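Left out: one protein chain. Kept in place: all the others.
For reference, chains read A and B in written order, and residue numbers begin at 1 within each chain.
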Amino acid sequence: MSILGGGIFKGMAVTLRNFVGSYINKKERLPTNDYSWRADGALPQGIGDYPKEKGEQLSDTTTVTEYSRNFPMLLHDGGEPMDTVRCVACQICERECPPQCIYIEKDYDENGKYIKRPAVFDIDVSVCMSCQICVEVCPFDAIVMNSQFELSTPDRFGGLLVRRDDLLKSNDYYHQIHPEEAAARDQKMAVEKAAKEAKKKAAAEKAKAAAEKKAAEAAKEEAE
Amino acid sequence: MIPELLINILITTVPLMLIFATLFAFTTWLERKALARIQNRIGPNKVGIPCTRIGLFGLGQPAADGIKMIFKENIVPRGADRLFHLLAPILALIPAMLVLCFLPLDFPWVNEDSVKAYLLDGAVIFFFAITGLNTLAVFMAGWASRNKYSLLGGMRAVAQMVSYEIPLVLSAVIVVMMVGSLNAAEIAGVQMRENWFVFSPWGFAAFVIFFIAALAETNRSPFDLPEAESEIIAGYFTEYSGFKFALFFLGEYIAMFAISGLAVTLFLGGGDGPGVTLDQGLPTEAFPGLAVIWFLMKIFALIAMMIWLRGTLPRLRVDQLMGFAWKFMLPLSILNILVAGFAWHAERLGNTYITVTTWVISLAILYGAASGLNQLNRGKVRPREYKYAE
Partner (left out) sequence: MSTAAAPNYELIQQDGLETNLLEVSMGPHHPSTHGVFRMDVKLDGETVVDLRPVFGYLHRNHEKLAENMSYLSSMPFTDRLDYFNSMTNNWAYALAAEKLIEVEVPERAEYLRVIMAELTRLVNHVSLVGFFINDLGALGTPLLYAFREREKILDLFEQASGARMMCNYFRFGGLRNDVPEGWLERAGEVVDSFPSFLDEYEQLLCENEIILSRTQGVGNLPRELAINAGVTGPMLRASGVAYDLRKVDQYGIYDRFKFRVPYTDGDTGDCYDRFMIRMLEMRESIEILKQALAGISEGEIMGNAPRVFKPKPAESYGRIEGPKGELGFYLIADGTPKPYRYRVRPPSLINLTVLRDMCLGGKIADAVIILGSIDIVLGEVDR
């Protein structure tokens, strides 16, 4: 039999080792207070004093990893947001959203014809659970995840309903916060666009060839 | 004109209360920081100098806690006994503060005229008698709250405190036997001349038993069943809020100080340390107040040990706790008294060989008895082996 009370002494040795270790070996013992062990180069050091480090306000996008997601945002390609917005109000994300937090209304012009942009696009941020399903099902790469988390507001109902104009963010901002993902998405869109152009050109050439053939046949018939 | 007797009394008691109240505040801060560091986190570090951002390692935290407690609303459950609900924390605090005057703390500003309670010829007996009032306060708190959880906590606390008083007293009896007097100052003085009592086998065993019983008396982990958070939320002080809770807290910590002080007096030599010598009956110090500083440092060593145990050990169940007191510590302390008695006579003979043999024999007897009792009580409990399937 081991020493009387031996298990208790071993336990006390472990706590003493942790006590001393938290002063001299911070990397191993206090990993959540000191971020220097993380491999992401993007994290600032000494971040323990959020939100103000040495008097300067830290942005809330400086602490995220590549894939981290908070709430969605609508993308536009620069310039006046509503001119280059990618969303066409097809309402697929509204249908697929699990907690049903998106509300979309299509936009119609003066004659009542449907133009391809949303008139109303509301996301209730208090319901959204950041699941990313809307991003996956969108066929136009129009909605992606933002990583801003400082959205607290004293207005419990209206303040947490984010409207279309607040959701619109430019593609350059997307490149800033998630560079790899944005680059991959741009490449995919370019490939699709090139494929569409090629198909259109092939269709146009085929049509031209068919039209020429028809014109040649018509001329031949006339000649006979 | 203020009578001289009153001044002589106040000059010993008021500084005592002030010093220990400050030490209480410091101990709450120390406990939170030490527990936090054991658990790999930092503990309070933001509350320092008010109205600035200087953290000062969180030293302002006890003051902030005190102010918060004072401003909290005083809630008494409907149907609870209001008088006893109010009396219980007061009754928990007063005995703890009262016994502080029996500790042989020789402040430099007292002279021969001032009233020193520790020179009382029955100081140790008084100490144990007054500490027993704590039990009554705890039970009053449990009953007066009109809450099943508090009642459970109160009953457990009474059972625990009553059963651990016996090993506590019996291990103090050894020291009293060795010295031949119940006078606290004399016990400390004897240890200044000879070795401290903790450095002999029976003294060491008595010190360990005293320390464990002290943990149980003050309801500290691993004996904090009355305040067991996971089962009965806060036990006997579930229904207390605000200042009354602060009084309970204060009472518990001052009781910790008092019992540690008694342990230091009985076993660790009182104010003894380098720089303090004893001749012609009164201790002389390198500079005035050194004995008090040694005393307080030893108290803090014991408090640090208590905090360390609190951070490491889970708590015992009620029947295991009672079994531990009655079936392990009580027989061991009685055996300890017998061994100490024989050893005292053997040392009087003056022969070194006999002294050494006595030490070895008593060490063997005590360790063997402890192991045997342990086996008897929990013989079937041991780590197990498991099989593996591929």
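We take it that a residue touches a chain if its C-beta (ideal position, glycine included) is under 8 Å from a C-beta of that chain, and two chains touch if they have at least 3 such contacts.
Since we're looking at a predicted model, the values are computed, not measured.
Within the whole complex, the absent chain has one touching residue among A:26, A:69 or A:175, and that is A:69. Among B:318, B:337 or B:369, only B:318 touches the chain that is left out of the view. Taking the complete complex into account, residues 2, 5-8, 10-11, 13-15, 17-18, 29, 31-32, 38-40, 65-69, 96-98, 129-133, 136-137, 145, 180 of subunit A touch the chain not shown. For subunit B, the residues touching the absent chain in the complete assembly are 35, 38-41, 148-149, 221-222, 224, 228-231, 233, 310-320, 378, 380-390.
One rule holds in what follows: only the chains that are shown with their structure count from here on.
In this assembly, the C-alpha centroid of subunit A lies 60 Å from the C-alpha centroid of subunit B. Partner subunit A is touched in their complex by these residues of subunit B: 34, 37-42, 308-309, 311-313, 367, 370-371, 374-375. Across the complex, subunit B is touched by residues 1, 4, 8, 11-12, 14-16, 18-19, 22-23, 29-30, 33 of subunit A.
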